[in-house]
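Every protein chain except one is present and positioned as in the full complex.
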Amino acid sequence: MVVIGVIGVVIGIPLALVIPWFPADGSTQAHNIHTLYDVLLIVSVPIFVVVETVVLYSVWKFRMKPGEEEKDGPPIHGNTRLEVVWTALPAILIVGLCGYAYSVLRSNEKTHPGAMVVNVTERQFAFQFAYPQSGGKQILSAALYLPQGRPVVFHLTSVDVIHSFFVPEFSEKLDAVPGVTTTVRVTPTRLGNYPAECTELCGAGHSLMRAAVHVVTPTTFRTWLIHQKPNGPPPIGTPPPNASQTGTTPGGITGGSNAG
Amino acid sequence: MEAASIAHADHHGPPAAHKSSRVEAPTLGMLLFIISEVMIFGAFFTAYFFIRVVNHNPWPASGTKLPEAVAGINTAILLSSSLTIHWALTSIKRGNRFGLKAGMVTTFLLGLTFLAVQINEYVHIGFAPHDSAQATVFYSLTGLHGAHVFIGLCMLLMVTVRSFRGHYSAEHHQGMEVPGIYWHFVDIMWVIVYTTVYVI
Partner (left out) sequence: MAIPAKLRAPGWYRAAMFDVMGLGFAFGLTVLVRWLMHQHPVIDGNAITIVALIAVPLFFLVGLGTADYWFYWIAGRPTRPEDHSSHGAHTWRDYFRVNTDHKVIGIQYTVTSFFFLLVGGLLAMLIRAQLAKPGMQFLTPEQYNGVFSVHATVLIFLFVIPVFAGLANFVLPLMIGAPDMAFPRLNALSYWMLPIAGVLMLMSFLAPGGSFAAGWTAYAPLSTTMPLGQLFFTIAVQFAGASSIATALNFLVTIITMRAPGMSFFRMPLLVWANFSTSLLVVIATPFIAASQFFVLLDTALHFHFFDAFVGAGKNGNVIMYQHVFWFYSHPAVYIMMLPGFGIISEVIAVKSRKPIFGYRMMAFSLLAIVVLGFTVWAHHMFVSGMAPWIRIPMMITTAIIAIPTGIKIFSWLATLWRGVLHLDTPMLFALGFLTMFTLGGISGVMLAMIPFDIHVSQTYFIVAHIHYVLFGGSLFTIFAGVYYWFPKMTGRMFDERLGKWHFWMTFIFFNLTFGPMHLIGIQGMPRRVAEYAEKFAAWNLFISLSSFVLGASTLIFLYNIVASWRWGPRAAANPWRAMTLEWQVSSPPPIFNFDAVPTVVGGPYEYGVPGAVHGIFKPPTEARPVPAGAVAGDQGGEFRTPPSQESHE
């Protein structure tokens, strides 16, 4: 049985690793996370294989044969050594995995002094990206342009319900919460066009709440930026009238009339 | 007991269940129910915590004030009702039916007064739940407790009615003891609500 298990592991791990799980890794964060996932696979496959092989082997070896209808198994009530082992081993694995995951988290969320700030304001059902300029002006854009290789800090907020900001190729994701400004860090590394998706259910338009992300060379980015004309600061945090009541609210028992 | 239940091995009634614990079923049930109640309040206090502490909102909302004094007197009223119901219990344990009845009636009246004062407070407090998140929390915490006082009062009413109809005795008074536990819980809960909402 041990043999079967070993074979299972030997085949299983490479198999699990060759599957093209992720979209292209478009950021340093994504790169770290992909490696983390590989490690998780290498740990998980053996665990799964162990359980499978024991089950299958028992089914094959200990199944009731004709004539054993009345037969009982040996009355084994437990084995302390064994129980200690299968408590300790997972514990060790857990400690290792958590430690590693924590280090990945730390490096993924490291602050960079020269990072570029992008303010993202989300509403039902659209993104708005704002690039703060000198003199409090901001450049507003419906599409997200990023220079390759430059760390970016996104400040997210929402003006109605909870939304979210997710670029699969960046492997980073965070909710945009009304009344709060949340922060997520990404360092794009790969040129290309990706989708930005809202991944928090936000109403009927949720499925289609997307935006285009263009990671371009620093020069192209600068030229793009120049061709935008700065507007006044965007309405971050300033809700549409009566934001809490967006959508069609029930009149309520005491009526919408005197709603605060 | 088992022997007995074997003796009449007929299908006209269940065998007497074996009592595998010293604690009475109704008492245990009430205690577990109170755990749930405590958790309900816990959830409302979570809201209080997030809106007052996490949000750094001023408490009470600027331009409003809470009548600590009146509420303080009200606290005294409610706490004294805990004593009176305890008196009712000890009386019936000693078989003193008058004590039971008098105790229950006073407890009920004290509880009623508390509720009346609370409602009066709502009327004159000068802000509505939808004025601010703090107002929301204030009304829901005190309101939640008020609802519990109301439930408690209903129980007390039953017990009072039954005690006047000649129920309960020195031996059998669980029917009033269990609602009593609930009433004590309601009182203790108020002390917590009062300190968190009015005092600090």
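Letters A and B mark the chains as written, and numbering starts fresh at 1 in each.
We take it that a contact is a pair of C-beta atoms (placed from the backbone, for glycine too) under 8 Å apart; a residue touches a chain by one contact, two chains touch by 3 or more.
In this text, all values refer to a predicted model and were calculated from it rather than measured experimentally.
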Item checked: Among B:80, B:106 or B:140, the residue in touch with the chain that has been omitted -> B:140
Next item on the list: Check each of A:133, A:193 or A:207 against the chain that is not shown and name the one that touches it.
Entry: A:207
Check: Which of A:51, A:143 or A:191 touches the chain that is not shown?
Finding: A:51
Note to self: Given that one chain is not shown, which residue among A:42, A:126, A:174 or A:225 touches it?
What the structure shows: A:174
Checklist line | Hidden partner chain, touching residue among A:18, A:64 or A:226 | finding: A:64
Next item on the list: Since one chain isn't shown, list which residues of chain B touch it in the complete complex.
Entry: 2-3, 5-6, 9-21, 23-25, 28-29, 32-33, 35-37, 39-40, 42-44, 46-47, 50-51, 54-55, 57-58, 61-62, 129-137, 139-140, 158, 161-162, 164-165, 167
Item checked: In chain A, positions touching the absent partner -> 19, 21-23, 29-30, 32-33, 36-37, 40, 44, 47-48, 51-52, 54-55, 58-59, 62-64, 68, 71-79, 82-83, 86-87, 90-91, 94, 97-98, 101-102, 104-105, 108-109, 156, 160-162, 164, 166, 168-169, 171-180, 182, 195, 197-208, 239, 243-260
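Everything that follows uses one rule, which is that only the chains that are shown with their structure count from here on.
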Next item on the list: Using mean C-alpha positions as chain centres, tell me how far chain A is from chain B in Å, no decimals.
Entry: 46
